[in-house]
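Here the complex is missing one protein chain, while the rest keep their positions.
Should a chain be cited, it is by its letter among A and B, assigned in written order, with residues numbered from 1 in that chain.
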Amino acid sequence: MWKWLHPYANPEATYHLTDRIIPWFSYLTIILLVIGLTWALLFAPADYQQGDSFRIFYIHVPTATLSMGIYVGMAIAALCSIVWQFKLADASAASLAPIGAVFTFISLVTGAAWGKPMWGTWWIWDARLTSQLILLFLFLGVMALHNAFEDKALAGKAAGILTLVGIINIPIIKYSVEWWNTLHQGATVSKMGKPSMTMDMLWPFIFCYMGFIFLIVVITCIRFRNEILSRNSMRPWVKELALSKGGK
Amino acid sequence: MQFDSINAFLSMGGYGFYVWLSYGITTLALLLLILLSKQKHKQTLQHIAQRYNRELKRKEAAALQTSALASNTENTLSTVASEKCKSEHDKSVK
Partner (left out) sequence: MTKNIQHFNNLSYRSAFMLVLKRDLTIAFRHKDDVLNPLLFFIIVITLFPLGVGPEMETLSRIAPGIIWVAALLATLLSLDRLFKSDYNDGSLEQMLLSPHPIFVLVLAKITAHWLLTGLPLIFIAPLLAVLLNFNEQGYSALMLTLSLGTPVLSLLGAIGVALTVGIKKGGVLLSLLILPLYIPVLIFATSAIDTAAMNLPYTGQLAIIAALFFSSLILSPFAVSSALKVSIN
């Protein structure tokens, strides 16, 4: 079933695959994000209770959900690296960590900016915000571990162990609004059943969400290429590439 | 359009500061991430190219040295050989 993936265990094949992916997905990202954010800012209706500050929702919720998604992706990569010894999985985990940190940071800041007018406070130590902050520290810890080891293979394994230990945080974040009485509101968009949002708010949300997903793919591909290059810098194909592109 | 004028758009029903703070920081953070990642790509390629060129230069210098050494030894050997010939010739002449 996975036979079609086997050629991509070769770093050179994957590098050239990203060469083809990045342009297409960049166009897709730009289109989706421009449509989504313009719709969110200009055309979506203001919320009945929250007014125009609801427009922050279109950034806050996608980035928050995707920050958890990035962590899960990183954990799966770590698992593949530790259990099946995929060398490229190390590289992809290393490339995902900074992106996850930025997305977690954005979700915390937009959440604070939304919370101040709505609930009167920039920050509160409830379960969801605290566990999201822990997620940020976990991402920073993984980045720090990757940079602390000289040998990239060791760094990947160490960071992988930390990622897998910290995976327990994800269900805590997800179910924190159900398990505890928090200031944070419950889920507005659920995948099963009807979302509790009207369609003219749902559409810009979907566009923004998909736009952010493809943005993550593009940035991950860019960073993934960096990792492949630095880990394979002795190979002849890398030398050729560097001489043709970098030796200016 | 939900807004009647640019001013209404900027003030966002009173929540302008918070909305624009969020959108602004988001744009800034994402732009920084993208630009830094791309810059690192260029930098990595440049470093690899530089390192390769340095190694090439070192190899060439080493090759030059060994060839100079080899030609020197050749010269010394040939001079020794020719002197030996000469001395034998002299001896035979004497």
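As a convention for this text, contacts are C-beta pairs under 8 Å (C-beta built on N, C-alpha and C of every residue); 3 or more make two chains touch, one makes a residue touch a chain.
Values in this document were obtained by computation on a predicted structure and should not be read as measured data.
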Of the chains you can see, which ones touch the chain that is left out?
-> A
Among listed residues A:L145, A:C208 or A:V238, the absent chain is touched only by A:L145
The one residue from A:I22, A:I35 or A:I82 touching the chain left out of view is A:I82
For chain A, which residues touch the unseen chain?
-> 82, 130, 134, 137-138, 140-141, 144-145, 148-149, 151, 154, 157-158, 161-162, 164-166, 169, 172
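Going forward, only the chains that are shown with their structure count from here on.
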For the pair chain A and chain B, the C-alpha centroid-to-centroid distance in angstrom is 31
Residues of chain B touching chain A in their complex?
-> 1-3, 9, 12-15, 18-19, 21-23, 25-26, 29-30, 33-34, 37-38, 40-42, 44-53
As the complex stands, chain A meets chain B at residues 37, 41-46, 51-53, 55-56, 59-60, 63, 98-99, 102, 105-106, 109-110, 113-114, 116-117, 215, 219, 222-223, 225-226, 229-230, 233, 238-239, 241-243, 245-248
